[in-house]
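Shown here: the complex without one of its protein chains, the others still in place.
Note that the chains take the letters A, B and C in the order they are written out, and that residue 1 is the start of every chain.
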Amino acid sequence: MQVTRRQFFKICAAGLGSSSLVMMGFSPTEALAEVRQYKLSRTTETRNTCPYCSVGCGILMYGLGDKAKNVQAEIIHIEGDPDHPVNRGTLCPKGAGLLDFVHSPNRLRYPEYRAAGSNEWKRISWDEAFTRIARLVKDDRDKNFIAKNADGATVNRWLSTGFLAASASSNESGYLTHKVVRSLGILGFDNQARV
Amino acid sequence: MTNHWVDIKNADLILIMGGNAAEAHPCGFKWVTEAKAQRKARLVVVDPRFTRSASVADYYAPIRAGSDIAFLGGVINYLLTHDKIQHEYVKAYTDATFVVREDYTFENGMFSGYNEAKRSYDKATWMYELDKDGYAISDPALQNPRCVFNLMKRHYARYTPEVVSNITGTPRDQFLKVCETIATCSAPNKVMTIMYALGWTQHSVGSQIIRTGAMLQLLLGNIGMAGGGMNALRGHSNIQGLTDLGLLSNLLPGYMTLPGEKETDFQTYLDKRALKPLRPGQMSYWQNYPKFHVSLMKAWFGDAATRENNFCFDWLPKLDKVHDVLQVFEDMNQGKMNGYFCQGFNPLASFPNKAKVGGALAKLKYLVIIDPLVTETSTFWENHGEFNDVDPAKIQTEVFRLPSTCFAEEDGSLVNSGRWLQWHYKGAEPPGEARGDNEIMAGLFTKLKELYKKEGGAFPDPILNLTWGYKIPHAPAAEELAREFNGKALADLTDAKDPAKVLVKAGEQLASFAQLRDDGSTACGCWIFSGSWTDKGNQMARRDSSDPSGLGNTLNWAWAWPVNRRVLYNRASLDPAGKPWDPQRKLIGWDGAKWGGTDVPDFKPDVPPGDPMNPFIMNPEGVARLFAIDKMAEGPFPEHYEPFETPIDTNPMHPGVISNPAARVFKGDMEAFGKAKEFPYVATTYRLTEHFHYWTKHARINAVLQPEQFIEIGEELAQAKGIKAGDKVKVRSNRGYIKAVAVVTKRIRALEVAGKKVHTVGVPIHWGFQGLAKNGFLTNTLTPVVGDANTQTPEFKAFLVDIEKV
Amino acid sequence: MSMQSLDIQRRSATTTPSPDARQTLEVAKLIDVSKCIGCKACQSACMEWNDLRDEVGSNAGIYDNPRDLSDQSWTVMRFSEVEVQQGKLEWLIRKDGCMHCADPGCLKACPSPGAIVQYSNGIVDFHEENCIGCGYCITGCPFNVPRISQKDNKAYKCTLCSDRVAVGQEPACVKTCPTGAIVFGSKEDMIDHAQERIADLKERGYDNAGLYDPQGVGGTHVMYVLQHADQPELYHGLPKDPHISPMVGLWKGIAKPLMSFGLGLVALAGFFHYIKVGPKEVPEDEETES
Partner (left out) sequence: MSHSAKLVTRYTAPERVNHWFVTITFVMLAFSGLALFHPAFFFLTNLFGGGPWTRILHPFIGVVMFVSFMAFALRMLKYNHITPADKQWLARLPDIVRNHDDNLPEIGKYNIGQKYLFWTLIITIVLLLISGIVIWQPYFAPKFSIDMVRLAVLVHAFAAFVAIASIMVHVSAAIWVKGSVRAMTRGTVTAAWARHHHGQWYKEIAKGSGK
């Protein structure tokens, strides 16, 4: 086949062109239409109650891992408990966003202390915190405890320290708090019911 | 709530007033939607704003914030004048027929016995006339002019539609439309439920507003009925539980009360509370007060509580006055307080007059914060520019901030509005070194006990003898505490009739408070919770949601106090002869030997119909009170008093007495109230559905749904002030100012009140200088320091502000 | 109900049919605006289930937050204060988001094979791994729903929780809706449910209550019950008669095959003209003239 130099170049160019097409994956991969995986498949389900309002909606919390020892069960999803007779699986905008409360960047993580007049927090240990608070409480109680009032009647009260109790903590914590606070003789004692 | 959430689906008419169920309790509001869809029920909303509840209501009427009693009084008057009341119910189950003492009077806004200096009443005259046996005299024929019914009729005759429209600003026709709709429920088989919340409680006359609502329901015969009742929509997940457990200045668990300092003798303390029946044959269940009290003392102080020391009666602190939060912060502001604990509470944001609260906190020696989140209170000493302009160097308070767990990281039970105690399970570890509330309180207490054991000190006895039988002293388990407040037998409990028969062996859990004894042989931390953890285990964790009657009474789901009863006063759902007012919605019935049915009877099980014993077993009268005798601070009949910051500077009913004469006002606060001249607009604070108080601004999703502080004003006011939607505005009260974005809306209308055009400014509360949402002002910078005369709940819902474009 | 690759009714930029032999249940989501209290629980649940977190924006003097659909907000509530009947204020709140049309404009406009898939149960799902970010879906959609993400230039919208529906569970917004304004089931059941609701609304004085299932796009798998079905624009601009824009129809309809074929024709014409007529050469004799 009489092939002039120029024709030879043309044939090579054409050959190169088409082959590069194949080399670059000329045949498109078969894109699957698979649906995204269901993210709760192997998580651990725990039943709880929403801490916000007093409808007391039942919730299901899905924790990472299947309770194996070496996993820190991190909650990855919260939705309504369909068996709960009041909310029947529904949640309001706050309940449906509970995950962001559990994982809020503003969650407190360790005991902190602010000295009088200081402009910053300092991290302290639990034991140090309990020791110093107990000291402050005892000194203030011993100094200001009122055994008898002006008329000489036994009153056994201590008014110079007050206590505000949480109304999202459980009955058990509330009961324990009440026992402790009354045993100290505190009367300045309230919870959110007051507002 | 007298009823519960699911029961709302049984209502024919739902009145949402003084609350916004669709926004504040959306999942509970589902049952209003179900009532509308399944029973063709009608929803009526009365609110200063056209709220999201109004958006799905059948009828909405505007009202000027703070004039609820005028409105409700007008409705009562309408029912009485149009004879639209459930006569048989009212005659049998209320004190309508009781005769009141002669010396009881009401003139020009003042009841008999007012003491100007002490701003309180001597309430001796507010009582029924008693016969020689001490029983209240009754006139069933209602001829005696001093019958409660006649006094009430005369009292509310003054609330004509014109007077009501003039005070509330609600157009007369709209007020009458609401009255007509409500009147339809006077028929025995038509039931209305009232759903209210802080819109009613946060006024200087809050308790009386609720009483007026209760009177309305009594006149219509709705209390005790399925789909009826007075339903308070509590705000927090366990505000009901902590109130039941008595975590309030003057309470002990189970709504028992602390002794006052004048009650030096234990027996008089008990007798004053163990009320004897005021009518023959009534149950007057508070007669059992000693059993509950002694059992509590045994639970707290164990063996140290003996008959000899009156079961440690003197170990309890005695009240000089109620130390509610307003009183505490008044004392703190005067430098009388040294220490303060905030366990999951953010007072700088939640209490009125933020400047005063901040100033008071600065005078403390030490402040302890226990919270899962960063709160404004914990950083009250930090300077946050306009939002919190303080100088840390000048604040000498030592602050400890202890991280606690949140709901997902602890076991325990919560009580919802419907009095259901529901157990929840821990699903994850807390972040960092955070610890549960039990661990924190126990840690503090055991450290303190050590100090007292080592060094002694002031009156150590209650501390050293407090029962602490927990397996791990510094970390009591939720199960142990739950069993403790359920109560157990300390000795074998034998049957009174047959001493040989042992009902409960020593150490066993009690089945209900009926088994409590006043001889020290039983211990029970909270008598109304008795039955929550019996020998059959944790009743609060039950999960059978079957509803055999279809009325929504799921008795095997969790456990409700008292004794798992779901609809209180359900005996009143039948006439005295035992026939249900509405056979379609039958709750209980008499089967010949005892009461039973789809709910736990609120009655003595073996007392047959026709017996004189009446359904309201807690009241000495055995019946519900239209005339509240001496139980309320400002009068046996609710009367309209203006908010302390009134837009009209008078009280159209009685100009001589404008605001609540019996409300406590601290020295200096009366002058601090803003006047209409300088602050012409009525402001009201409230919650949005996307946020929960000051918590959810820390949650990214909720911060996205409502990112920035705003206030709401009507189009008319906006035009007058040249404010467009989206403009930045400054809202000022006599105590401070906030800046926010203006939402201009058709949903707030100017109202004609006492001849004046009154505008309303809506101020949501959810912003502060901590959180992921845009930083904002604490709304309570604006609110006045005055509380309800009975509960001291601050008047957040009606005060005066001025507004201008920034 | 199952959604694997055997139940593809339509696939973007794919001219041959995809595997669709099986007849699966056709699902639908019904949003009853008359029961909706505008609480945004659906927005919250959607964001939480799909691990999306939009920016904390600002308040523009209205309740709508975030103010528009975005790659991080696949559904938003639209608030409108209207007085249809003089003196009777109504607060119409509509949950905006993908309508999952039977004839999806986005899929018709999309040039990338497999980027948009319509399953036989009616769900129209974006497969972002095939999305090239060209934005044609935005031109195709009659409801202005798809949004291109600035982070990865992919198009995003509500997926009707195809991952949940695939395992037989209802979408997150449906489960969480406190008042049951959003319900889910077979399209047939949803239409029956809608008729009941419409009857109830008519009883309460809303004579024009009706179902919004626009035939302009062949009906939708997200339907509304509206109190004023005769004026859907009241609901913050819900289109009265939505259909794929004729321009897109033209462009993606006949233009595509026609023009492609046309170009092929021109190329062939050129080639065969050369074959027939041969090259145009300057004749030998003219060449030597100088």
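Just so we're on the same page, contacts are C-beta pairs under 8 Å (C-beta built on N, C-alpha and C of every residue); 3 or more make two chains touch, one makes a residue touch a chain.
Keep in mind that this is a model prediction, so the values were computed, not measured.
Among C:Gln23, C:Gln86 or C:Gln150, only C:Gln150 touches the chain left out of the display. Shown as candidates are C:Ile138, C:Val167, C:Ile191 or C:Leu234; the residue that touches the absent chain is C:Ile138.
Residues 13-15, 111-113, 130-136, 138-139, 144, 148, 150, 153, 245, 247-248, 250-251, 255-257, 259-260, 262-263, 266-267, 269-271, 273-274, 277-283, 286-290 of chain C touch the missing chain (whole complex, contact as defined above).
Rule of thumb we're sticking to: only the chains that are shown with their structure count from here on.
As a whole-number value, the distance joining the C-alpha centres of chain B and chain C reads 49 Å. If you average the CA atoms of chain A and of chain B, the two centres end up 29 Å from each other. Centre to centre, using the average C-alpha position, chain A and chain C are separated by 35 Å. Shared interface positions of chain A, defined as residues touching 2 or more other chains, are 78, 80, 87, 90-97, 99-100. In chain B, 26-27, 30, 689-690, 700-702, 705, 772 are the positions where the chain touches two or more neighbouring chains simultaneously.
If you check the complex, the residues on chain C that touch chain A are 3-5, 8, 11, 18, 39-41, 43-45, 47-49, 113-114, 117, 119, 125, 127, 129-130, 162-164, 166-167, 169, 172, 175-178, 180. Those residues of chain A that touch chain C in the shared complex are 28, 31-39, 77-80, 82, 87, 89-97, 99-100. Interface residues of chain A facing chain B in the complex, by the touch rule stated above, are 44, 46-58, 61, 63, 72-75, 78, 80, 83-88, 90-102, 104-119, 121, 126, 129-138, 140-142, 144-145, 147, 149, 151, 153-195.
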